[in-house]
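Here the complex is missing one protein chain, while the rest keep their positions.
Going by the order they are written in, the chains are A and B; count residues from 1 in each one.
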Amino acid sequence: MSEVIREISPVRQYFKNLFDGVKAIYNGMRLTLKYMFLPKVTEVYPDVKRNLPQRFRGRFAFLYNKDDGKMLCIGCYACVKVCPPQTIVMETIKGEDKKIKTTRYEINIGECISCANCVEVCPVGALEMTHEYETATFNQMDLVYGMDKLAKYVEKPNMYMPPDGKAKK
Amino acid sequence: MTVEFKTEEMVINMGPHHPSTHGVLRLIVTLDGEIIKKVEPVIGYLHRSIERLAQDRNYFQYLPVVDRVDYISIIAAEWPLVLAVEKIGGIEVPERAEYIRVITAELTRIMSHLFYLGTFLLDLGATTVIMYALREREKIIDLMEELTGQRMMFNYFRYGGVNADVPEGWLSKVDEFCDYFVKMIDEYEILINKNPIFLSRVENIGIIPKEMIVEYGACGPIMRASGIKYDVRRDDPYSIYDRFDFDIPVGRKGDTLDRYLVRMQEMRESVKIIKQAVKQIPSGPCLKKKLAFSFKIPAGEAYCQVEAPRGNMGVYLISNGTNIPARVKYRTPSYANMQILPEVLKGTFLSDIMAIFGSFDVILPEVDR
Partner (left out) sequence: MNNVIVEIYTNLINSLPFEPLKVILGTLIPVLGIVTLPLLTTFLLIWWERRLIAFVQARLGPNRLGPGGLFQSFADALKVLLKEDIVSKDADKILFSLAPVLVFVPGILVYSLMPVGHQMVVTNVNVAIFLFLSVASLTTIGILMAGWSSNNKYSLMGGIRAVAQAISYEIPLLLSIVGVILLTGSLSIVDIVEKQDVWNIFKQPLAFFIFFTCALSEVNRIPFDLPEAESELVSGYNTEYSGFKFALFFLAEYVNTFTLGALCSLLFFGGWRFPFDYLLGDIGMQLSNQLGIIWFFIKTMFFFSVVVWIRGTLPRVRTDQLMSFAWKYLLPLSLFNIFITAIITGFLSGAFSR
């Protein structure tokens, strides 16, 4: 890097500094003045809600079949095993017809980090991340969502599609 | 007649609740008037034992946790872990996934540098730049949200690829953003670069000589600002960085101004890389094979590092053949960079703490983990 350093007399340097400074401040002030009149970027939140992208991971939901009202979960405990904060509480019983039935499915929304790991591993697509994100409550216990609060009735299971080229044809 | 003044040194406890210690750093500053005699950083207020958490979570379960190592540039924390597991497990990554990884990593680099720019100027007392910077950062966050589903904790990388393919039209949006963003960098530079007050606050302040950088093992833009041309992306290439054409900006003096300029230049280089990647990206799968959630990798050790926005972010992983890592050690850049701080701050003014510390771009969660 070659740089020509010219000798400037101190007096000229003094005035040059002054001039440069004033010019730079002027440029900066002009820019901020411009923004004073440009449209603002703020979204006025409770009045205007932004469009959520399709993949948005909000509150978690436990899916039921819309037609017959049966739960999709088969009680495999995969979601419990991959939950990083280990917040899913689940209980199953073996029914008379030798089928496993989930009797308790509870998560604490305050602990859930919306990572969607559970959705990804569920073999039958019985879980979903909804687009709901206003989950604040006044009572801490209200954050524990049981099966009734998590319930969502859907037509088809929410299967995770790995992007490995095989799933989509 | 001579008058002898007896002055006392003053000890100030700066933080952990100080407005500009970027989180919860505590500095014990010994002052003589406004001149700093000694600084002693106290860290550990934000320790979340992220490394220990690895030891009772399986690999898949552990991935969302590492997002929290560095919440400003999330991808940079995910990547080394994924690399290390892939190295031990011999998992291949498809082309397209590599490109997506590069694009997201560079986007998060810009995100992180923008945040740096804002907070740095805020520490110097300029309140406006942070708003402009966050405005652009918001655009990136929106892009990432569209891609990954969340605004900050992406949980996007998977062992052997990425979680999902890019949505339709996303790449062209990224391209558009790049064009727009270059103009915005120019605008910041009008506002900041020549401003005499800014220059007088940063020029020749906090000079770090090359030798000190090497001794303390500092890395990232701080190292490059002192004139060492080293970048993991070029000198220890991982992923597909050897295919892109980009410069490594270096500074000359190693002062606070250089650290700022290097970062501004790096944002431009990141834009360059993204533009190339968007152009070259091939089609194909984004994940080699969907692994079972409790997959195992063979026993072994690996150290993988990436160039995070703040320097080399590395992961040392020991696997004992089960589905749970035996030990994960994060080598974080902020921690290495923090160690220079007391050395550099000696003899500067109290107001310079903010300028110098701000220019280090230290993220406290990354220091404490």
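Definition applied: contacts are C-beta pairs under 8 Å (C-beta built on N, C-alpha and C of every residue); 3 or more make two chains touch, one makes a residue touch a chain.
What you see is a predicted model; the values in this text were computed from it and never measured.
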Among B:201, B:224 or B:310, the residue in touch with the chain that has been omitted: B:201
Contact partner of the left-out chain, one of B:122, B:306 or B:328: B:122
For chain A, residues in touch with the removed chain: 18, 25, 28-29, 31-33, 35-38, 40-42, 44
Residues from chain B at the interface with the omitted partner, ascending: 10, 12, 18-20, 34, 121-128, 131-132, 135, 191, 195, 197-198, 200-201, 349-354
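As a working rule, only the chains that are shown with their structure count from here on.
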Gap in Å, rounded to a whole number, between the CA centres of chain B and chain A: 21
Chain A-facing residues of chain B, complex: 57-58, 60-65, 94, 128, 132, 135, 138, 145-150, 153, 155, 161-165, 167, 187, 190-197, 252, 284-290, 293-294
In the complex with chain B, residue positions of chain A that touch it: 1, 17, 20-21, 23-25, 27-28, 31-32, 35, 41, 53-57, 78, 81-84, 113-117, 120-121, 129, 161-166
